[in-house]
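This structure is in structure tokens; I'll ask about it shortly.
The other protein chains are all here in position, but one chain of the complex has been omitted.
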Amino acid sequence: MVVRLQEWAFDAGAELNRFSANVTSSKVNGAGAVVSFTGVVRDTDDRLIRMEIEHYPAMTGPAIEAMVDHATGCWGLAGALVIHRYGALEPGAPIMMVATAARHRADAFAAAEYLMDFLKSRAPFWKKEVTKQGATWVAARDDDEQALDRWT
Amino acid sequence: MVVRLQEWAFDAGAELNRFSANVTSSKVNGAGAVVSFTGVVRDTDDRLIRMEIEHYPAMTGPAIEAMVDHATGCWGLAGALVIHRYGALEPGAPIMMVATAARHRADAFAAAEYLMDFLKSRAPFWKKEVTKQGATWVAARDDDEQALDRWT
Amino acid sequence: MLNIVYFAWVRERIGLPREKVETAAATVADLVAELIAREERYAVAFADISALRVAVDQELVGFDAPLAGVREVAFFPPMTGG
Partner (left out) sequence: MLNIVYFAWVRERIGLPREKVETAAATVADLVAELIAREERYAVAFADISALRVAVDQELVGFDAPLAGVREVAFFPPMTGG
């Protein structure tokens, strides 16, 4: 399990390759299925200057590690990776990524979706969009909260 | 939409980065969510010498393009990528990858799972495992066939 | 003339990847019956039809599919891609 919180940018492709090499090289627990999710700062109408992400340092790491622990046990993962940035992010930049590896694809997909649902609504991050018109805190979406129900 | 069938190896991380850059750069249809799946030749007990993948060239491309078309329309994808190898593959090598991009993660995940389910059981590929003990055609799994039911 | 193509263990059992046949078979099932009657290796390959899949002109169909106007029939085991 790797959980990384960082201000600096990361290379999602390089992280995916490193993760895959680690989880598939083990002869004992070789995983055949690797799923990744990458979230990117979106700017659909060319207004966004930057996104700012605030977090709760004392809580963020432990909260994410607990989610990853749960997913690893629940779906028998061969490995899991979470990278999440905070601070100021430029449009088009990766915000975060999740990768999961398992013997079969259904487990890798389910674990990645579980981690995304919980990272969205239960990890202490808050996004603010800074545009030419001003700054706005991104509102939580009702369907993100509802997405959690399928895991209970 | 990109569909590639090839004998040679590919770099999943580099493909993911290229795909992400394309689908997220558009200001009109910028995607915030990118999901990837990579399937790797597994060798859990160190017996596998190589995997051989046979396919039906006249059918493979059109069949996969039809799946990708359907997924793109069904989930409003900003982009989709399928790469699948054939021929002789070494243990640990990527067999294939799928990447999907959408505005929201639920669509990107659903489309990637749909494409994987159909690639597994409806695209004309056949895997043969060559081990020290001989060669065996991989049997289709009942749960792969059942996985298709959720999309009807 | 109808093209028939075989893949995976169907190809191995029959011993060739493709052949052309002259046939008046109305359906895929009729064609299979003709092939089985022809030689032992076909009988072996088509022994359990439930373990096989068929495509006509690169579209998956059932064994009751008509052959009128068809140019290529493919026989193979269930696919194992991905």
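Here the chain labels run A, B and C in written order, and each chain numbers its own residues starting at 1.
Assume a residue touches a chain if its C-beta (ideal position, glycine included) is under 8 Å from a C-beta of that chain, and two chains touch if they have at least 3 such contacts.
Computed from a prediction, not measured in an experiment: that's the story for all the values here.
Omitted chain: which shown chains does it touch?
Result for the missing chain's touching partners among shown chains: A.
In terms of residues, what is the contact footprint of the unshown chain on chain A?
Its contact residues with the unshown chain are 39, 53-56, 58-59, 62-63, 84, 95-96, 116, 119-128, 137-140, 145.
Rule of thumb we're sticking to: only the chains that are shown with their structure count from here on.
I'd like the most central chain, judged by C-alpha centroids against the all-protein C-alpha centroid.
So the chain nearest the centre of the shown protein is B.
Roughly how far is chain A from chain C, centre to centre by C-alpha average, rounded to an integer in Å?
Computed from C-alpha means, the inter-chain centre distance equals 48 Å.
From the C-alpha centre of chain A to that of chain B, how far is it in Å?
Once rounded, the distance between the two centres reads 22 Å.
Touching at least two other chains at once: which residues of chain C meet that condition?
Within chain C, residues 82 contact more than one other chain.
Spell out, as numbers or ranges, the residues of chain A touching 2 or more other chains.
Counting only residues that touch two or more other chains, chain A contributes 105.
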